[in-house]
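Only one protein chain is missing from this complex, and each of the others stays in its spot.
For clarity, chains are labelled A and B in written order, and residue numbers in each chain start from 1.
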Amino acid sequence: MAITEDRPVEPLALPSGETDADYKPAGVFTRPKASKGWRSWVTTVDHKKIGIMYGATALFFFIVGGVEALLLRAQLWAPRGTLLSADLYNQLYTMHGTTMIFLVVMPIGAAFANYLMPLQIGARDVAFPRINAFSYWTYLSAGLFLNSSWFLGGGADGGWFNYAPNNGVLFSPSHGIDYWNLGLLIAGVASLTGAVNLIVTVLNMRAPGMSLMRMPVFTWMTLVTQFLLLFAIPVLTAAQVLLMMDRLFDANFFNVSKGASPLLWQHLFWIFGHPEVYLMILPAFGLVSDILPTFSRKPIFGYPFIVFSGVAIGFMGWGVWAHHMFVSGIGPISVTAFALTTMFIAVPTGVKILNWTATMWGGKLQFTAPMLFAIGLVLMFTIGGLSGVTSAVAPGDTQQTDTYYIVAHFHYVLFGGAFFGFMAGFYYYWSKVFGYMLNETLGKANFWLMLLAFNLTFAPMHILGLQGMSRRIYTYDSGYGFELWNRVATIGAFILASSIALFIFNIFYSKAKAKKLPPVSPDPWDARTIEWMTPSPVPEYNFDPVPTISRVDDFWYRKYGETKDGALVRIAETDDVVQKRSDGKHIHLPSPSYWPVVVAVGLPIVAYGLLYTLWLSLIGGIIVVGGIFGWALEPPDDPEAGHDDDDHAPDDHSASGDEAVAVGASAEVADDESAAEKVGEPVG
Amino acid sequence: MPRRSVALRVLAVVTVAVVTLLFVVLILDAFRNDGKPLTTLRPEGPSSQSIQNLMAPVFFVALLVGIGVFGVVFYAAWKFRQRGTDDPEQFPDQVHGRTGLEIGWTILPALILAGVAVATVMTIIDLEKRAPDAIRVEVYGQQWWWGYKYDLNNDGVFDIETATEMVIPVGREVDLKVTSNDVIHSFWIPGLNGKKDAVPGQRNDLKVEADIEGVFLGQCTEFCGLSHANMRMLVRSVSADTFDQWAANQQTKAVEPTGAQAKEGLTLFKAQCAQCHIINGIDDGPDRPPVPLVSGIAPNLTHFMTRGTFAGSIFNLYSPQGDPILGNPELTANPGDPGATLVGGPVDTTKVNRAVLEAWLRNSPAMKPAYAQGGRGMPNLGLSEAQIDQLVAYLETLY
Partner (left out) sequence: MSHPTVTEADAHATGAHIEHDTNTGISNTKLAMWLFLASECLLFGGLITTYLLYKTPLEGPSGKDLYDIPFTSASSFVLLMSSLTMVLAVSAIERGDHHRMRVWLGATGLLGATFIAGQIYEFTAFYREGLGFTTSRFSSAFYTLTGFHGVHVTVGIIMLVSLVFLSVRGKLPEHRSETVEVVGLYWHFVDVVWILIFGIVYLIP
C-alpha cells in the first residue's frame, strides 16, 4: 500500500457519479427508480429488503424440503412401505438434505446477517449493496435451477454428500447430479460474494466507537460464519469442478479404473462440509446470545468468552473433517488424530452452553416466545452436542455412523440448534422488520408444539440407530424391531409440520390483528443492542443520526446506568433514546439497479446450456458478461436522483474510495477517544 | 404481557411430560435388544465387546452431563422466573462474567474429554491388533450383494469363492480385507464389530470374531445407489469341525446333474445365466467371454444351495430354523436355514423356498430394484414356467 499513501485526498470529495454523468445504460435499462411495488424489490439494493427476501425465499424452500421430509417419513411409516419407489426415495432424501442445508439454513443465516448485522454495527447498508442484491438473486436462481430438476428428469440421487464414484455418469446416468453440482456451484458464487461483502462490512463500516469487542454477539458470529464460508466454499467449488469435468467432459478424477481415489472427493467435500456445519449453527448461537440477556434482564455472562469460543469453534472446525471418514479406511493414525480434535471442539461449544446458562442464572427471566425458543436451543443443542461427542469416539462411531443415530444427532444440532435459534430470532425481531408483533400466545403454543413434535420425531432415531437401522434406506423389514420408533417419528414429523403451519398462521393472524392496534414501539422487549434504537419497521436509511458507541449493549446503557454499587437505575426514558422517524431526504442511499438480477439470471442459463446444448451456454455467457459490464459502467449512484447533500451511503463500485463512506462518521464526532480506538484497532 | 392461557399451560405440561416420558422409555429401550438382530448394543464378539466397553461409560457420562445441564437450566428457569408481583424496573445483579468460573468450565470438560480420549486411543489400538492364526478373507461389495474369497492356508491364493453369506469358525479371528468392485459400500455386522467402508481401489482392514455359534446379520451402511436398502450381509458362525467340512465342500467343483429336468436346466443356465454367473467346473474356463456387467461378475453359484438366503440376503432360500411350514419368506430378520446342506449334505426340497426363488427367476427387477438395462443387477430373463422349473431343478443340485 505504500504506492497509495501519497494519494491526494481532496478529489475524493467529488459528488458521486459526477465523472460518469454521461452514463448511458447501454440502451437496455433506464435506471430503476421505483421504491414501492414489485419493481422496488427486484431492483433493490437495500440490505433490509434483501434480508427479507432471503428469509421469505428460505421459508419457501423450507416448505419444499419439509414436504420432501414428510414423504420420506410416510414411506418409513411401516415395513416395506410402498408409497415411494427406491429411486424416488433416493432423490427425495438427497434433495431434502441439499435443500435444507443450502437453500434453508444457510440462507436464513444470511437473512439475519443481511438484515441485522448492518443495524447492529450502525451502518447505512452493507459495503457493496449491488453485490448484496446479486448474492440474493444468485441464491434464488441456484435454488430454482436445483429444483427444476424435478421437472426435467428427476432430482439428484446420490445423497447430499454425493460420494464418488456413485456420483459418476456410470452409476447415476440421469442429469440429477448435474443439477445438484451446477446448482451448488451457482449457490457457491452467491455465498462467496456474500461472504466477502459481509466481512468487509463488519471490518470497515462500524459506527464510531463500535470497536470489535463492542459488537453484539450476533455480529461476531456473522463475522466468523462469513470467514468460514470464505474459505470453505472454494474447497467445495474445487471438488465440484472436478466432478463437473468428470460428468460432462469424461475426465478421470473419480474414475477408479484409471487409478483415481474415491477418497479425494470425501476429503475435499468434508474439508468444506465440516466448517459448513459450524457456519450453519453459529448465526443461531449469535441470535440467542443477544436474546437470552434481554429476557434475563442482565448482560451476557462472559462476553469475551462467548466471542472467543465462537472464534475458536471457527478455527477448530477446520481440523475435524475426517471424523466423517472414520470408517473410510484412512488408517488408524488419522482416525486417532481426528477423534481427538473432534472431542476437543466440544470444549468451546460447552463453554457457550455454560455461559448461556450463567446468563440466565440470577436473572429475572421473562418467558416470552423468543426466550422459550432460545432456551429450547440451549437444551436441544446440548443433546445434539453430547451425541456428537459420543460419535467423536471413533470406535463407537464405527457402530453409529451412517445409522439413524447420526440422523438424530445432526437434526438435534441443525433443527434443535440452528432452527430453534432462527425461530427465536423470528419472534424477537418480527416487529422490527415488519412493524407488528407476532402474537405471543400463539408463539408460545408454537414453541411447545414444536418442542414436542421435534422430540417425537428425532429422539427415537437415537435408539433406531443404535439398534441397527441404517440411513438412506427406502425400506426396512419387519423383525428388526424398527416398527415402533419409526411410527413415533412419522407421527412426530407430521405434528412438526403443523407447528410450522401454526407459525405461518401466526404471521397472517397477527398482521390482521395489528391493524386495530397502536403502532408498535421501537423497543418492545426493552432490548440491549442498537438495532432497537431505530423505528419499526426500520426506515431505509437505518439510523438518523448514526449513534456513537461507547460500550457493549450501548442502547441499554443509554436507558440505564449502573450505580457505584452495581445496581441498575433508569437514566432515560426509552422514548427519548430511540430515534424518531425522519424524512431521511438528506441521507443519500445507493440507487437500485437491474444489473445484479441480470447477471444472476444468466448463470443458470449457462448451466442449462452445459447440460443440453452449448448454444444456450453462449447466450447465458453473453448475459452474464454483458451484465457485468453494464454493472461496472453503471455508477453506483444515480446521477439523476436528486441529492443536494453530501452524506453518502456506501457504494459497491470498483472505483470505491470516492463514494465509499464507511459509517457516516462525522467530523462533529470529534471524540478523540473513539477515533484513536478506531485507528489502533485489530483487524479481524 | 398477555394473561396466561389455560390451554397454553396444558400444552406446556403435556409437552414436558411426554418428552420426559419419551426419553425415559428410549433409554430403557436401549436395554431391550431381543428381536433386534442388528442392534449394536449387544456385542457377540471381542471387537464389538471392546467397543461396548468403551462406549457404555461414555454414554453414561454424556447422560449425566446432559441431566446436569437440563437440571441447571430448569432450576434457573424456575428459580429466577419473573413473578407477576415483581417490579419490572427492579433489576437483578448485573453480573458481567467471572473469569474463574470460565476457566473452571473450560478445564473441567477438557479433563473429562481427556479421559475419554485415552480410552479411545487404547480401544483403537486394540481393534488394530491381529491374531497370527486368523483366517484371511477378502470381502468385496458390488451393487447390491457381497462376495467372499477365502485364503485358508495364508498362501496368497484364494481357496474358496462364495457370495451372499460368510461362514466363519466360532472363537477364531477372521481378518477381512474389504473392497468394492464399483461404488463405495460399507460392511457391517453390528454384533461382531463396527463397520468398514468397501472402497474401490482400496483394501480396508477389519476383523470379525464371534463368541458364540449362530447367525449374525448386517446391512450395507454406505449409500450405494438404487438398492442400497436391499444389500444385506449374513455371517454364520459355526463350530470348527463344521467350518472345516464346509470349507472342504466349498472347494469341490460342481458336477453334471443326472436328472432329466436338471439337465435341461443346465443347458438353459449355460444359455441364459452363464454370461454373468460362474459355476466352478461348469463355466469357469479360461475362454469365458467378458461379463456384460458394470461392476464385474455376478454371484458365484457353485454351492448355491449351501446358503440360507439369496439376492443380497434379502430373500430366504430355505425356511428358517424351527419353522416347519414356510413362513413369510421376506422375514429375513429370521434367515433361512440350509441345515445339513451347509456342509454339502443333500438338499431337503421340502424346506426350499420355491415360491420366492421362482418369483425371482420370473422377474427379478420386480423383486429388487436394479438398473438391469444398465448392466447393474439381474434382468428379467423372460423365462417360461417350464424353464423356471428346469432352472430350479438344476439349482437344487448345486450344493
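Remarks
Here, a residue touches a chain if its C-beta (ideal position, glycine included) is under 8 Å from a C-beta of that chain, and two chains touch if they have at least 3 such contacts.
All figures in this text were calculated on a predicted structure; none of them were measured in a lab.
The undisplayed chain touches these shown chains across the complete complex, A. Between the chain not shown and the residues A:Ala133, A:Val577 or A:Val624, the one that touches is A:Val577. The residue from A:Ala251, A:Ile507 or A:Leu616 that touches the chain not shown here is A:Ala251. From the set A:Gly153, A:Pro173 or A:Pro234, the residue in touch with the chain omitted from the display is A:Pro234, counting the whole complex.
Of A:Met205, A:Ala322 or A:Leu568, it is A:Met205 that touches the chain left out of the display. In the full complex, chain A touches the hidden chain at residues 1, 3-4, 6-9, 11-14, 19-20, 127-128, 192, 195-197, 199-200, 203-208, 230-231, 233-235, 237-239, 241-242, 245-246, 249-253, 255, 258-261, 264, 268, 541, 544-548, 550, 558, 571-573, 576-577, 586-587, 629, 632, 645-648, 650, 652-658, 660-669, 671, 678-679, 681, 683.
Everything that follows uses one rule, which is that only the chains that are shown with their structure count from here on.
Centre-to-centre, using mean CA coordinates, chain A is 38 Å away from chain B.
Of all residues in chain A, those touching chain B in their complex are 80, 85-87, 90, 157-159, 163, 165-166, 170-173, 256, 259-263, 296-299, 301-305, 327-329, 332, 335-336, 339-340, 343-344, 346-347, 350-351, 353-355, 357-358, 360-367, 375, 378-379, 382-383, 386-387, 389-390, 393-403, 440-441, 444-445, 448-449, 451-452, 455-456, 459-460, 462-463, 466-481, 485, 488, 560, 562, 566-568, 570.
Looking at the complex, you find that chain B touches chain A at residues 1-2, 5, 7-8, 11-12, 14-15, 18-19, 22-23, 26, 29-30, 33, 35-41, 48, 50-51, 54-55, 58-59, 62-63, 65-66, 69-70, 72-73, 76-77, 80-82, 86, 89-99, 101-102, 105-106, 109-110, 113, 116-117, 120-121, 123-125, 127-128, 143, 178, 182-184, 186, 188, 190, 193-197, 199-202, 204-205, 219-230, 294, 330-334, 369, 374, 376.
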